[in-house]
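For this depiction, one protein chain was excluded, whereas all remaining protein chains were kept in their positions.
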Amino acid sequence: MSDYDLLVSGGRVVTGNAVVLCDIGIRDGVIVALGAGLEGNAKRHIDATGMIVTPGGVDGHAHIDQPDHPSSIVCDSFETATRSAAVGGTTTVVSFAWQLPGHSLKDTVADYHEKAKASKIDYAFHMTITDATDTVLEDELPALVDAGNRSIKVFMTYDGIGIDDQQILKVLEAARRNGALVCVHAEHHGLIAHMTEKLVRAGKTEPKYFPDSKPIAAEREAVNRIIALAETLDVPIEIFHVSGKEPADEIARAKARGVKVFAETCPQYLVLTRDDLDRPGIEGAKFIFGPPARTKDDQQALWQAIASGTITLISSDHSPNLFWGETGKTQGRDDIGFHEIPNGIPGIAARLPLLHHHGVNAGHIDLVKFCELVCAEPARMFGLYPRKGVIAIGSDADLVLWDRKKEVTLTNEMMHHACDYTPYEGMKVRGFPTMTLLRGDVIAENGEPVQRDPSGIYLARDAYDYIAP
Amino acid sequence: MSDYDLLVSGGRVVTGNAVVLCDIGIRDGVIVALGAGLEGNAKRHIDATGMIVTPGGVDGHAHIDQPDHPSSIVCDSFETATRSAAVGGTTTVVSFAWQLPGHSLKDTVADYHEKAKASKIDYAFHMTITDATDTVLEDELPALVDAGNRSIKVFMTYDGIGIDDQQILKVLEAARRNGALVCVHAEHHGLIAHMTEKLVRAGKTEPKYFPDSKPIAAEREAVNRIIALAETLDVPIEIFHVSGKEPADEIARAKARGVKVFAETCPQYLVLTRDDLDRPGIEGAKFIFGPPARTKDDQQALWQAIASGTITLISSDHSPNLFWGETGKTQGRDDIGFHEIPNGIPGIAARLPLLHHHGVNAGHIDLVKFCELVCAEPARMFGLYPRKGVIAIGSDADLVLWDRKKEVTLTNEMMHHACDYTPYEGMKVRGFPTMTLLRGDVIAENGEPVQRDPSGIYLARDAYDYIAP
Amino acid sequence: MSDYDLLVSGGRVVTGNAVVLCDIGIRDGVIVALGAGLEGNAKRHIDATGMIVTPGGVDGHAHIDQPDHPSSIVCDSFETATRSAAVGGTTTVVSFAWQLPGHSLKDTVADYHEKAKASKIDYAFHMTITDATDTVLEDELPALVDAGNRSIKVFMTYDGIGIDDQQILKVLEAARRNGALVCVHAEHHGLIAHMTEKLVRAGKTEPKYFPDSKPIAAEREAVNRIIALAETLDVPIEIFHVSGKEPADEIARAKARGVKVFAETCPQYLVLTRDDLDRPGIEGAKFIFGPPARTKDDQQALWQAIASGTITLISSDHSPNLFWGETGKTQGRDDIGFHEIPNGIPGIAARLPLLHHHGVNAGHIDLVKFCELVCAEPARMFGLYPRKGVIAIGSDADLVLWDRKKEVTLTNEMMHHACDYTPYEGMKVRGFPTMTLLRGDVIAENGEPVQRDPSGIYLARDAYDYIAP
Partner (left out) sequence: MSDYDLLVSGGRVVTGNAVVLCDIGIRDGVIVALGAGLEGNAKRHIDATGMIVTPGGVDGHAHIDQPDHPSSIVCDSFETATRSAAVGGTTTVVSFAWQLPGHSLKDTVADYHEKAKASKIDYAFHMTITDATDTVLEDELPALVDAGNRSIKVFMTYDGIGIDDQQILKVLEAARRNGALVCVHAEHHGLIAHMTEKLVRAGKTEPKYFPDSKPIAAEREAVNRIIALAETLDVPIEIFHVSGKEPADEIARAKARGVKVFAETCPQYLVLTRDDLDRPGIEGAKFIFGPPARTKDDQQALWQAIASGTITLISSDHSPNLFWGETGKTQGRDDIGFHEIPNGIPGIAARLPLLHHHGVNAGHIDLVKFCELVCAEPARMFGLYPRKGVIAIGSDADLVLWDRKKEVTLTNEMMHHACDYTPYEGMKVRGFPTMTLLRGDVIAENGEPVQRDPSGIYLARDAYDYIAP
């Protein structure tokens, strides 16, 4: 009889808050032993000598197989998005079960369970509420939360998607009653509409004007506002995709007075700037996502906010819109205005390599903090910890082997998503996943997804950890 | 031939930024001479020996003869409000020309010119915009501003009065184009509605719960929001009735980064607290106004904000609602809920004596600062300076003689307004106006209005001083 | 042949950043395996079922066997202090090699190596520099740092101990050159001397006046000052024993602008207040330590600073002064003035149980954060990580088994130090160590030290981790 189904040996393992040389023994998809020179039989061996072993990435923010809307036309199915994730070292995704106005949330979640059967990695859902009716909040929500859908997403902007403050207050109350977290896209809708109209009227419609249509003050304001609402009702919230200094400062102020507010940023805000929108021709359209990329100073401020604990999560906000074609950003035109271009970029595969390179290699964070930001804290925040996000006894054997010396030039082909471009085309990074394991099974190797039946399963999430009793 | 129509002699005069012993020579309603022992003939003498002489008060915020609305049923006409003002030492009022939704702003202002003919003191108008149509903003506003109506009032709350952020943005743009100031009642409408509904549902409807329905976070949030909007469009704004520390802090933050935001508070926030709402029976209703009175700590913070220049204006927010009767706060019931009680209290007469006592006598401010807060800065802010608000050569001879030693117990009768109560009943103050002059004419003496024809005139205001070229 | 020398099985283990059910296999004093139901032979078994297992505590701040000085007469030898530590769950201590003015630092360290041979737990030294001569800084320091003494302690106050700013600047430069951390007792010497003299002159000498002699402004000022010096020279520093809100705010401000400043607080600041100094008679003398205990509000602010990451370490500042007797705080008198009373209290044993009770049980922190504050971060900060401070493969088998349900009333006898009192006498806590292991050997059990030869060893510390390359 074998002691282990699989033994990963010889790697330097990021286990909890230390990086140690150790072997990992796996049985039934679960980590059952960590040891220096683990002895015992194993059905299979993986030699991780010279590799770094991290937990599988947990991506708390990805748009997959979502209803088309002028503001974003997502091109990835669960199959394509999650094979992309696997290649990039991510083994768990919290995607969105996206309610359309007038629709049942219960049915929405049921639909997404069907769609997600194609997933190559484990998954859970944020429930995007675009129509906060009493039926949704009173009748449907309790059972859905009980079934493990422990978070709600609301938008403060986008016509037909965003909900107004009074609806948000109802959502916050319902979240509080049911023990759910509320995740927020925070930008001031009216100010963006106003600035957009002014720019369009002035004929300033090239992509480079997009950031002016969504000024950081619009984000700062909305962050301050949602904090005030959540603070008054005492409900924990997570601010999605903090893009720069001003919103980060608002969050820091709130945390300092004890508000339960958590914050995420994404690699695009750390790697791209608004200058990328000023590339020749329509090329800038590839960098249209909201909130927009800001400045070098904002990047610096985000690293500082990561260091100080103001920002504790880094997700992808994977939101792949095609570039070419009628359903793409360009809609087949090379003179399209920024206000007509769907928002969103692909990024589920690039998240970890980008952050590893620009974060760890650049000296902003160490490997332990890296794993905190992309594995442990997302898992904790979304009720999946310590099953996910950590290499510990009893945790799922979701592992990523990294060759930290490998130099890679990013291309769209390497991403294995359904999108026809990557905004990171041509960027060089050092360090890349060489193998990704999901519950002990190899799902990607040497940059290629492993062909096999979908193996992802739904993760019913625990009650939200951060809610005080 | 007389040198002067009137000589006010022997007083200690607050002239500009000093308090000096000097005589005041007046001709044609204007100050033409200041001097030590002014010689020359005068038709009339007033002996101010032993008195302090200040400029007439300028009240930048008073609700007079306004359309009834469930949120406030103002009982004062221009006649009664301004005779009350005169007794209390105020000689200029900027009241509201209050547009009703669906109405022309031009007609509204014309109506108010008629109504205001009864005024005993000089007056000008803020234009309250409750329906920011293109007609109002594009067609009507320019001429109205040119005619001296240099400020616009918007509400961020109250059903049927408040306008939403997108309308506010249009108002701000129009204000910028036309050189007008925007004055704001800043409270988060949705949060107040939400908290009110929760309290009512819980049966907590006594007046003492009113402050819980309008938490300071709702004010802080709205102050932050309107600042973000005005800052983005670069339009100067004035925040009305700052009630405590948190909104004052937001304003200080904005001023520190150079935003053109000005702030007012009112005596009620310096003298009353939320404890006053917890008086026995329905008595607490007398203290219902919005934003509500806060805490002792907030009072302290307001004095500090005055000292540091965060708050530069003190107005009355005179908004007299009857207490008894069907159109009063109680609506004839002693079990009325806070949510059914019209907001607002009278205060145009009490403003100066209260601030003199609780400010100057208490050592928070000196006489020069007192006159800055209630005379000079309101005049400057509203384009009336130096015609109003200062004792200087060429200024209108609006003067108040004060007996600083006179001890007075405030009663409603002394207020000479149309309201059936004063929230300050029974309070003692030391120092009270003994005579008020408007352009050289005595309009109040020894606490009584002087019976005479209305003598107030409309003041066409100058372009807004604080807009950079 | 046995697989393990020792197997600790069945406990819930705080391993890195998760709490998991797992067994711990130990060989040669080192953790070699973690596993669910570890199989294999072991020479010895410890059943930890129902227990929580944490890493052994690392105490980064303890005064042991130190030269007598009027400001503190330490009564513990390494033997007594470390047996006390063992009972309380601490297995590593960074104590002080205390230079006397005029003495060689090299000789001082050598002396302490001798003294510390009596230690029951592992140890390292901060070098207390009281005389920053060129000989010390230029000639002696490099070799001492190379030998693993990676930190320097300086005092900004206490006559004959504190050094002035110009000396501190030299120490900071030397620390930078040699890769050492500088730890600081930050209080403004002159202000304390001044306030003390005023109080004494006014006859206010009871212990309750002690906090007035060391106002928090004196600490805030010195914290600000040392930060300015270290920031200018770009040297990492650790602020010892932050006592309340004001100094914590200074540190947060500095961290926010990227200064490499780290901060410690101690249980006494979280559990005691200045009211404890007002106990009857001379009893208050038991609570005299500097900086002094502050207020409830300060306690709250410290918990907040811990939550926000401003404070990352909790040490004991064990500084045991006898209460009775001529060398004690009272010096045999019951009318002794606060200015004559030596500062310092014992606390090396009580640190973990107090923090567990008032921190974890009270809901301020969870078990993972608890271990970060008292084990992992001190180990990291002082160059001992991951050998110490964490339960991971390859780490020393320093373990503490906790019965989290055990209710204990603290008494001095339980502390096993040489001091004749504990300031925590009579306090109740829930949760206490039942067994402490040092490198696989049991050194305390059921509240009693295990009688055996000294087993502690000197730990040569790594180059300071937090210094950027």
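In this document, chain identifiers A, B and C correspond to the written order of the chains, with residue numbering beginning at 1 in each.
FYI, contacts are C-beta pairs under 8 Å (C-beta built on N, C-alpha and C of every residue); 3 or more make two chains touch, one makes a residue touch a chain.
If you're wondering where the values come from, they're calculated on a predicted model, not measured in any experiment.
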Report summary line: Contact set (omitted chain vs shown chains) is B, C
Report task. Consider the whole complex, including the chain that is not shown, and state which of B:Ala110, B:Ile393 or B:Ala463 touches that chain. Result -> B:Ile393
Report summary line: Of the candidates C:Ala110, C:Ala143 or C:Ala228, the residue in contact with the absent chain is C:Ala228
**Report entry** Contact with the hidden chain (one of B:Gln166, B:Gln304, B:Thr434 or B:Ser455)
**Finding:** B:Gln304
Query raised in the report: Among C:Ala193, C:Val442 or C:Ile457, which residue is in touch with the absent chain?
Result: C:Ala193
Requested in this report: Name every residue on chain B in touch with the hidden partner chain.
Outcome: 3, 13, 15-22, 25, 30, 32-40, 252, 255-256, 258, 304, 307-309, 363, 372, 376, 385-386, 390, 392-395, 468-469
Query raised in the report: Please identify, in ascending order, the residues of chain C that touch the omitted chain?
Result: 164-166, 168-170, 173, 188-191, 193-195, 215, 217-218, 220-221, 224-225, 228-229, 231-232
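In the analysis below, only the chains that are shown with their structure count from here on.
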Query raised in the report: For this structure, which two chains have more C-beta pairs in contact than any other pair?
Result: A-C
Query - Centroid-based (C-alpha) most distant chain relative to chain B - result: C
Query - Separation of chain A from chain B, taking each centre as the mean of its C-alpha atoms, in whole Å - result: 51
Query - Chain centre separation in whole Å, for chain C relative to chain A (CA means) - result: 40
Query - Separation of mean Cα positions, chain C and chain B [Å, integer] - result: 59
